[in-house]
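Left out: one protein chain. Kept in place: all the others.
Lettered A and B in written order, each chain numbered from 1.
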Amino acid sequence: MAAIEILGLEKTYMVGFWRKRPKRALEPLHLTVEEGEIFGFLGPNGAGKTTTLKMLMGLVFPTAGTARILGRAWTDPEVKAQIGFLPEQPYFYDYLTAHELLDYYGQLSGVPAAVRKPRIEEVLSRVGLTDVKGLQLRKFSKGMLQRAGIAQAILHNPRLVFLDEPMSGLDPLGRREVRDLIEQLKREGKTVFFSTHILSDAEALCDRVAIIHKGQLRGVGAVEELTSSVQGKIEVVWQGTQIPASMKSLGAECHVTGDTVRAVLGENQQDAAIDALRRDRIRLIAITPLRTSLEAYFVEKLQHPQAVPENTVGKAAGTKA
Amino acid sequence: MTAQRRTTIIAGACLAVSLTACVLLQHRLDQIRPESTIEDVLYIDSPKVVKRASLGFDGLMACMYWTRTVQYFGHRHYELSHTYNELAPLLEITTALDPHLMPPYQFGASFLAPAPPNGAGQPDRAIKLMEYGIEHNPDNWHLYYDLAFVYYTELKDYKKASEIFDRGSRVPDAHPFLKVMAAQTAQHAGDYTTARLLWSATFDTAREKQIRQNALEHLRAIQVDEDVSHLQAAVTRFGERTGRLPSSISELCTTEHLPGVPVDPDGNAYTMTPEGRILVENPDNFPFASKGLPPGYKRSGLPKFHTKL
Partner (left out) sequence: MSARILHIARNTFREAVRDRVLYNLIAFALLLSGAAIFVGQISIDIERLVVVNLGLTAVSLFGVVIAIFIGIGLVSKEIDKRTLYTVLSRPVRRWEFIVGKFFGLAGTLVVNAFFMAIGVFGALLYVAHKFSKPDALILVALYFIILEFLIICSLALLFSSFSSPLLSAVFAFSLFVIGSFADDLRGFARMAHGFMRWIATGAAYLVPNFSTLNVISAVAHQQPLSAQLVLQNTLYALFYATMALSGAVLIFERRNLK
């Protein structure tokens, strides 16, 4: 079953003094996320990521369109027991301690009292907040708040977790920890949907990504396929500063850095390059297929304002009614 | 049906039901607690204290007290009470808060002075009220009128009334009528014409419904009194001429060369007892009439504003 099916969700705000001017925050969005995958929702700031998430959470009402979460209508309150949400820059009741906050949220999520207490301890240790569980949240640093946010998102053991910019405000150690956590969630069989504008995180974590810009979906696909070798190039690295003539004749772009040379050639020229180096007894260090980074794909998609009509990669786009 | 739709319908229904219930309950509550309001109101019955307690919002408080006064009077009147003890304090507080509010003075003139059940029976307080009003509004001719009105109707001090009408007529922009009244009261004090002039003036210039009704009733009473006196005088003349009483009122009227038997303001003909006494048909409909009443007739003590305005 698809974890999330977004069927044409759209949001238009009326702005201006008389609220007559329409402002399109999100064009009709069609997107499917499968269970068990880590899905990245990428886009620059103001692209519509948070708007989409807020609509899915029922905080904002779409101008048109519907969605299904775990097979049920997105407005169904019961479905909320199976999802967790970490909002962007979360803010919690600052007069509560972390423990009290989780206890309260646990109560609201319907976690039975007997299960709640051990679960809170477990979650707190998982996000590394055990030491400060008795401290009032108003004394928490940004990173600590972020962890508390993640804690409340996974407290009730949801099947699907939504994270809005989960790495924001964290130092590198914190970001590493969150990445580990997300991978762990996937191993537990949960689905993770997270939005970010930091591409390296997405590249490292996600199975699939969607790119959104100015309210429009620009691209969807599995990370591997999107970054699979584009244009079939290879990179050859060898010892020394010499560039064999035969290499030049192959049309390689060569750069000398310190005492190594890097050259970029076509994939089909791989054997010829190796021969050229062997003939001159030059020591080969590495041959690597050149992959496009997600960043390049991202930038390219941002520059071309055509929406991708349908989710074409992977499973067929769900059109269940 | 989505959850939101269901909640909307239930909340909407709750809203409608509660609103209706609130309105109905307020009605019921009003019935349980009509008396308590005035006692609450006059918990503070000193004008000075009220003024201080108003925190400077005198005008608004004056309006509220005036509203309460009218409610109070109307309520007691239709409840057929006999006393209006709180009327004077209410009027005094209202005018203390706002001395330039005019209706209370006229109300006081009409209803503070007359004896119960028509009024509070406190002409001296009425006079005090008018004089207070004149002190603060020396250029308002109507207040002189009101003061003279009290002297004329209740105290029957026609000389004083005339003096005050005269004083009032000197006020700039005074109604010329005041000069007329000054003259009338000086010379023809007890006449029906004078009384009629006075009550017509009140009826014409007052805007408050109860004052106008009161004036109207007085005018009707004057009509009856006048008619009865004329008819009674005719009976006496008849007796002097013929040495006997008329056999019927029609005989009397024919002798007097009247087109028919005169009728009272309600359209009912006057009647005559065998003893020659002229009677009005329904004395109850003329609460202020003093003539044409059957012998031994006692006013039921209930003021009645018979005619609807």
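Assume a contact is a pair of C-beta atoms (placed from the backbone, for glycine too) under 8 Å apart; a residue touches a chain by one contact, two chains touch by 3 or more.
None of the values given here were measured: they were computed from a predicted structure.
Remark: the omitted chain is touched by one listed residue; of A:8, A:65 or A:87 this is A:87.
For the chain left out of this panel, the touching residue among B:70, B:155 or B:261 is B:70. Chain A residues in contact with the hidden partner, per the touch definition given at the top, are 54, 57-61, 77-78, 80-81, 83-87, 89-93, 95-96, 104-105, 107-110, 149, 152-153, 156, 162. The omitted chain makes contact with chain B at the following residues, 3-4, 7-8, 11-12, 14-15, 17-19, 21-23, 25-26, 28-30, 32-33, 36-37, 39-40, 43, 64, 67-68, 70-71.
Simple rule for what comes next: only the chains that are shown with their structure count from here on.
The mean-CA centres of chain A and chain B are about 86 angstrom from one another, to the nearest whole unit. Touching chain A in their complex are the following residues of chain B: 2-4.
Listed in rising order, the residues of chain A touching chain B in the complex are 73, 75-77.
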